[in-house]
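Here the complex is missing one protein chain, while the rest keep their positions.
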Amino acid sequence: MTPDPVLLIVIPLLAAFLTPLVALGSKKFARYVPLIGVLAMGVVSLLLLKDLIEVQPRTYGAYNTIESTTGGFQPPFGISLIVTPLGGLITFGMIMVALYVLVTSIQKKEDDKGPWFEMMAMMATAGAVGMVITGDLFNMFVFLEITSISGTILAALPRGNGEKGLNWKGAAGYAVISALASFLILAAIALLYGATSTLNIAQMAERVGSIDTFVAGTALLLMIIGFGIEAEIFPLNGWAPEVYRGSRWGTSTIFSGIIGKAGLIAMLKVVTVILAPALEGNIAMDILLWGGVITFIVGEAAAFTSKDLYRLWGFSSIGMFGLILAAFSLGGENGIYAAVLIMIGHLISKPVLFSLTGAMRHKDRDLPLSVLDGLMGKSRVTAFLFIGAALMLLGMPPSPIFWGKYFLFSGAGGESNWLLVGLLIVGTLLEAGYIGKLLWRVLPKKEEAKAFKLPITTTVMALIAVALGVLLGAVPGLLQDIIDLVVLEFGGAIIILAGVI
Amino acid sequence: MNELVFIALATLMFILMIALAVMVIRSKDLIKAAILLSGVSLIASFVFVLLRAPDVAMAEASIGSALTAIILVFAIKKTNRFEEGGEEK
Amino acid sequence: MMERTTFHRSLPAIALALLFAATLFVAFVEVDFGEPRIEEELPVNYQPGEEIDTENITTPGLRYLANSSEETGSANLVTAVVVNYRGFDTLGEVTILFLAATGVGALLSFIKDDDEKKKKKILPPSLILNKGARLVLPLIILFGVYVFLHGHLSPGGGFQGGVIIASGMLLFYIAEPTKGASHKVISIIESTAGLAFIGLGIVGLMTASKIFLANDFAGDWGEVGMLVSAGLLPLIYIAIGFKVGSEMTGLVEKMRGDGS
Partner (left out) sequence: MNGLALVFYGGILLLIAVGIWGILSRRNLIKVIMAITIIATGVNLLLVSVGYISGRAAPIVGGDTGIDASSTTGSVVDPIPQALVLTAIVIGLATTALALVAAVGYYRKTGSLELKSWSYGLTNEKEVKK
């Protein structure tokens, strides 16, 4: 049985409205309500994903989609949710990241005065899922707002006692810049509504071909700025390092694994589906491609020079966003394969790295790289998990990112785009540089170091994640079906969203 | 409504609104700026009436000009009333 | 003057802002102002009141104009769009307000610890303000309730009504600085109203159409323009009214905090 995709939104909303009520009774129990909500979302998205892969294409185009209409009006008259292969895969991945964060942090006592972290983590996920699966442009804006509001709250929740106020710096910056982003997106929506008289993404894509190039170009500019801020694309990511530096590891994981990814997918959806057809040639995709590559280089370079571990992982996430964006924009079978594999690898390895970093010390201090010194002597399990996840991020086989980079290089090489190949090599070398630097600190045994015990939930979840990553890296064929569907969805260079009309 | 009157009214509203907005940005006294900002919203709600949007006008008048100004004032009372240095920095 | 010496420093910012506005202006001028763009699909020489074939209309705005009265039973078309056609957006919107109100409360509880130290002395309000507020408060609340009950008939609705109630409560706070509504009560009202909204949406999943937020009773009760009409729509707007009212009250109350 295929569940209604609207459940992916309704369940977290129900849980969110219930949480404060439960918290009036028992604060401890209220923390489990969001966990249960995310678990239910996970089940729904797994069923949807299974249905997408197993059932043969039956509705529109060559690939399968699952749709849901709200309010009882057929699109474009009502708001519809469309789960495409890419959407279904990303949705599932994001929900798993949220589950990882919630399960791992459920035991921690972060001096919370209520279940706010858990609730906002769930709502950020719900908003991100909504952004990915919605078929309506204004609805996407509403979900973007849900995400950025819960993101602001998450960023503002202090780590430990919050003595230096780093959390407020990150939160204030993010609140201001994301509000600006959303109003720029709203201006773009006004422009596109004026030009096409519709908000339904599929219908807009049909009508957008006849509008003025300047209108489409301006809308493209506004959308790229708006979503680029959420997706941490250079030079719109000035806020991001502060958030990563000042907030808890769970917040960092949610920003790097969920909010940024959703911004990226939403940007791709809007730019490729609506705006690329309205512009001549490949301008839109070229902007995204080079924007992505520059973000990759700048992010990895910043990570290389970073002296704070939280910021380092933040910059490495920014670099990864750039790499994924570049791979998607490169297009073609190789590009899509690369993008999906790198995204999966990043979704698996980053939560592990963030949670291990968070477990080492979670006071409101910067985390200098020296905390890693002699980790092997302090806790062997932590060190092995850390090394495993770091190498997976770098793309050491067996890792999905290895295959992703392989496809990316063959895609770029296949088009004889040697500048791109060169820049990708530079970025990868920088990445290898800082990961090598970290491993250099981890490996030596210093017996005098105080033993360090990793919480049991973190150990179990990190082990599961690393094992999953190794499995997917060793047998990438497991992902073949779904990635092929994504390639179909993107249809090579021209992208067609399910023709709803 | 006569189109000329319509244009004249709208022009007047916009001139007022932009003047108030510039004053909001330039004022060093944040409380004053908050009150001027609520004036911008109030005029915006008149423009919404001109644009035949009574629902939006009602929402803008009550949310934009009343509640936003009030929470701004509360926040300013919790912090600093005057902008430090302003443009010099 | 200081203002003059600093003016040239903000010139780059002004220039950038004007450039941005000019770009947008050129783009928006392409979108003709005041033209009936949504009506391109109507037959030529169409007169208001003529029958039209709604089957062939694909523009949402036009179809809402043509069909809204039968489909939703609401006399206020904006309400029909907000609650019915785009009810899913509205659900998201009340969620945003809910998250903001919750978040403001949660974050201020971290700030508040420092607050205790420098509690200011509160001046008692004047007698006229105090008594006047007590007199006016019930009327304001009554007006707010009227606005959200008539959301499907006249301008206004759940949001505006809720905000009116919140501003009434605000007046009460100014008149009685030492008192405040119980956070517990506010929290219970907002959560219950949110659950009621989703519950009314799930009614749609249960009834004929099996679709979330479907208004299956649109034409069943009363006629367009009557208080009891438009099916579930006024019920949803009442839930929104309570939710927005309690959230805005909570937001203002929390922002006010103690000692100001």
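Order of writing sets the labels: A, B and C. Residues in every chain begin at 1.
Just so it is clear, contacts are C-beta pairs under 8 Å (C-beta built on N, C-alpha and C of every residue); 3 or more make two chains touch, one makes a residue touch a chain.
Here the structure is a predicted model, which means the values were calculated and not measured.
Participant: Among the chains in view, which touch the chain not shown?
Facilitator: Touched by the chain not displayed, across the whole complex: A, B, C.
Participant: Looking at A:Met140, A:Ala301 or A:Leu438, which residue reaches the missing chain?
Facilitator: Of the candidates A:Met140, A:Ala301 or A:Leu438, A:Ala301 is in touch with the missing chain.
Participant: Counting contacts across the full complex, list the positions on chain B that touch the omitted chain.
Facilitator: 3, 6-7, 10-11, 13-15, 17-18, 21-22, 24-25, 30, 33-34, 37, 40-41, 44, 47-48, 51-56, 59-60, 63-64, 67-68, 71-72, 75-76, 78-80, 83-84, 86-87, 89
Participant: Suppose we count only contacts with the excluded chain; which residues of chain A make the list?
Facilitator: So the residues of chain A touching the unseen chain are 138, 142, 145, 148-149, 152-153, 156, 162, 164-165, 167-169, 171-173, 175-176, 178-180, 182-183, 186-187, 189-191, 193-194, 197, 199, 234-235, 237-239, 241-242, 298-299, 301-303, 305-308, 311, 315, 366, 368.
Participant: Which residues does chain C use to touch the chain missing from this display?
Facilitator: Against the left-out chain, chain C lists 9-10, 12-14, 16-18, 20-22, 24-25, 28-29, 31-36, 38-39, 42, 46-49, 52, 60-62, 64-66, 68-69, 75-78, 80-82, 85-86, 89-90, 93, 96-97, 99-101, 103-104, 107-108, 110-111, 114, 153-155, 159, 224-225, 244, 248, 251, 255.
Note that in this section only the chains that are shown with their structure count from here on.
Participant: By the document's touch definition, which label belongs to this structure's chain graph: line, ring, star, complete, or other?
Facilitator: Looks like a simple chain-to-chain line, open at both ends.
Participant: As a quick test, compute the distance in whole Å between the mean CA positions of chain B and chain C.
Facilitator: Those two chain centres are 19 Å apart.
Participant: How many angstrom lie between the CA centroids of chain A and chain C, rounded to a whole number?
Facilitator: 31
Participant: Would you mind pulling out the distance in Å between where the CA atoms of chain A average out and where those of chain B do?
Facilitator: 37
Participant: What residues of chain B sit close enough to touch chain C in their complex?
Facilitator: Listed in rising order, the residues are 26, 53-59, 62-63, 66-67, 70-71, 74-75, 77-78, 86-88.
Participant: Along chain C, where are the residues that touch chain B in the complex?
Facilitator: These residues of chain C touch chain B: 3, 6, 9-10, 76, 78-79, 147, 155-157, 159-160, 163-164, 166-167, 170, 248, 251-252, 255-257, 260.
Participant: Mind pulling up the chain C residues that touch chain A in the complex?
Facilitator: Counting only chain C, the residues touching chain A are 23-24, 26-28, 30-31, 37-38, 40, 58-61, 63-64, 71, 84-89, 91-93, 95-96, 98-100, 102-103, 106-107, 109-110, 184, 187-188, 190-192, 194-195, 198, 201-202, 204-205, 209, 211-216.
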